[in-house]
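Below: one structure in structure tokens.
The complex is shown incomplete by one protein chain, all other protein chains being positioned as in the whole.
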Amino acid sequence: METRFHSVADLEAYRRQLQAVRGPDRKIVSVCAGTGCRACGARGLAEVFREEIAKSNLEVELRVTGCQGFCERSPVVVVQPQSIFYQRVKAIDVPEILTETVEKGTAIQRLLYTDSDGRTYEREQDVPFYRHQTRSLLAFNGQIDPDSIDDYIAVGGYAALGKVLQERKPEEIVDLILRSGLRGRGGGGFPAGVKWQSCRKAHAADGIRYILCNGDEGDPGAFMDCALMEGNPHLVLEGMILGAFAIGFPGQPKGYIYVRNEYPLAVERLTRAIEQARRCGLLGKGILGTELDFDILINKGGGAFVCGESTALMASIEGFVGEPRAKHIHTAEQGLFDKPTNLNNVETWANVPLIISRGLEWFTSIGTGDVSKDPWGGSKGTKIFALVGKVNNTGLVEVPMGSTLRHIIWDVGGGPPPGKKFKAVQTGGPSGGCLPESLLDLPVDFDRLTEAGSMMGSGGMIVMDESTCMVDLARYFLHFLADESCGKCVSCREGLAQLCAIVDRICKGEGREGDLELLKDLSTTVQTASLCGLGQTAANPLLSTMRYFEEEYISHIHEHRCSAKVCKTLIRYVIDDSCDGCMACNAQCGTKAIQGGKKARHTIDDSLCTRCGVCMDVCKRNAIHVES
Amino acid sequence: MENAELESILASHGHRPSELLATLQDIQGNENWLPRESLAHVAAGLNVPLSRVYGMATFFSSFSLKPRGKHVCTICMGTACHVRGAQRLVEHVEREHGIGPGETTADLRLTLETVNCVGACAMGPLAIIDGEYHGQLSTQTLGRLLKKLKG
Partner (left out) sequence: MADEKCNVVEFKVQGQICQGTLGESLLSALRRHGFEVPSLCFHEAVSSYGACRLCLVEVKKGRRSKLTTSCNYPVQEGLEVQLDTDEVVRHRRIVLQLLLAAAPAAKAVRDLAARYGIEETPFVPRPEEDCIQCGLCIRICEAVGVNALGFAGRGVSKHATTPYEETSAACVGCGACADVCPTGCVKVVDADGFRTIERWHLKVPLTLCKTCGRGFAPEVHLTRMAGQAKLEIAHLANCPKCRGRAFAAEFRLP
């Protein structure tokens, strides 16, 4: 039931009412239906639960939630009040879960999580993946149906807003955020309070100040912001409303959320959340009966990485292509439509309600450094990482700033899959870098990662084993960026095209003497002479792999060898003696490169082979290998 | 697309040039691509130069200026999917259906597209076929899924 709240007291009364019905013993089945779990059929699973619950006469609430983080084991289901955690649940398991677990309270062994040592865990909080995390932002995702504002209010949602509107002045909130040391989660790590302050101080002739949320999440391979927008949209909205009050009150603050085009579910959920908030009097005119007027509109991106850059994002909202412009005049003074503008990342906004409701001390007790005098003095709070690639437990991981890479990858992530050896971890996406094993004890915060030649970025973390070629990875990012550059600066457009050309030839075994020096010189110019952050950081993936994995470049250039066996022109497929001539590969080979009849050992004609790898996929005896 | 339909899309965005991107998105949402006449109509309707509309339509990778197939297979080429072998999925479609990224089969049955991450990175490599997400794909599973497509 949605009601319109005319005052903070209305909201609090409603919350008490909700909480009274929702006792701690309530039976709840929460089914994760984040984009990851959906890719494993979670939507269908939720439907089956709905039908089966309707058929039974069990008193149990079905809660379809956003991403709960443990995507590796999707679809995941948690049964309350016991917090029993089930993984890789299928439709046929549903009736049993209802009768055994919901009704009788007993756990079904085969659906529980078992770690690589064979230990089984029953409760969600005991599963190592969760136990080693500090989940303050993501904790709500499992407790909330993102389409229900009631769920959000029941867990304390909009309480921070109520408190602030009732008791605090805008300047106090700006000051609080400043002293909390909250730094932007979108990559740059700029102190949010400093930004808020300049935007609040900037002259606004007509009182309009824009409060923007960057939900473009351009890092390909990261989905933290996606999970927050899909899983807990009201948290982001509440942060923005608080920001509107702190930065733009009294006056006419106006809000926009710019969401990546590839996140249709996030757009859907945010749209619904905004409509609910409007109906409840939490957005629009006279929020909670006060003088604060603020509304939020959603803008969908068009599929361009560069639109995550602040000025390109604003150009895009204004109806132009996403070309960044020089920021000699700060966007805090003249940003969107030339008005004072404050842009923060989704996760930055999501932190704001928590800082206000739990207090400064709570926030500054988590993380590194000392921010009491200088907001640049440390990295405070938690950070969400998207841990993916060659690691046992892929998913979303929230840990205190300053946790080591080793803690994240091994304790939480369970290390590389059996039989695989860790080689490198890529952080920060296309603007970040690759770090080798020797840096695994590096505490992950804004400044330390930058020192090591990488970047926090928005929080992508991709683990790689020996089967990833570092030169190929650099090549991947360079091509990504050459494609995604807006194309305006010669140094970025032509510079990246040439970096691609050089790395391409290295991958083909056509690298030349002097190519490494040429790459370094050109990289420095791309970094220095380009206008925006895209060009200025574009060489990071290249430079960091050259710094930590130089020998791979050298072996590509001088020995024409790719030790990871990835670069196609440098590898060969061969069939060994264990081939029993089953003909499976012959049948599949598109270029008829495989010879040998039934029961006769097959061979591959290298001149015909396109290295597509289909033969290896179908070989049941593992007789096919790659050599370099 | 009927002119009346186009007009109602323009009207739903208040004929505001600042909503050019959203206007084009709605048209593509209806038509599955951006026909030439509709761009001209938008330019006239919003009173902005056609060169600006064309620039917008070619800048953003989600727009298609060519008709797309009845079925669309979008393969994620994000980093997480890349390190788990997304390139091989693309090569599979190239081999089996003779179309590269951004291309459509001659019978307008299938379009292959690539995208940089759809936020399900833990499930990579991943493809979206007609709006349905399919994670942890092998070339064989992808092949089966594409064969099963009707019509």
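We just call them A and B in the order they show up, numbering each chain from 1.
The definition used in the following text is that a residue touches a chain if its C-beta (ideal position, glycine included) is under 8 Å from a C-beta of that chain, and two chains touch if they have at least 3 such contacts.
All values reported here derive from a predicted model rather than from experimental measurement.
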Contact list for the unshown chain, restricted to visible chains: A, B
Among A:R88, A:R123 or A:K488, the residue in touch with the chain that has been omitted: A:K488
Option touching the unshown chain, where A:A20, A:I92, A:A205 or A:A326 are the choices: A:A326
In chain A, positions touching the absent partner: 304, 306, 321, 325-326, 328-329, 482-491, 493-498, 501, 518, 521-522, 524-525, 528-531
Positions on chain B contacted by the hidden chain, ascending: 36, 39, 49-55, 58-59
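Note that in this section only the chains that are shown with their structure count from here on.
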Averaged-CA centre spacing for the pair chain B and chain A, given as whole angstrom: 23
List of chain B residues in touch with chain A within their complex: 16-22, 24-25, 52, 55-56, 59-63, 77-84, 88, 91-92, 95, 115-124, 126, 133-136, 138-140
Residues of chain A touching chain B in the complex: 34-36, 38-40, 71-72, 74, 217-223, 226-227, 230, 261-263, 266, 299-305, 316-322, 386, 388-390, 394-395, 426, 429, 460, 462, 464, 468, 473, 476-477, 480, 484, 486, 590, 612-614, 617-618
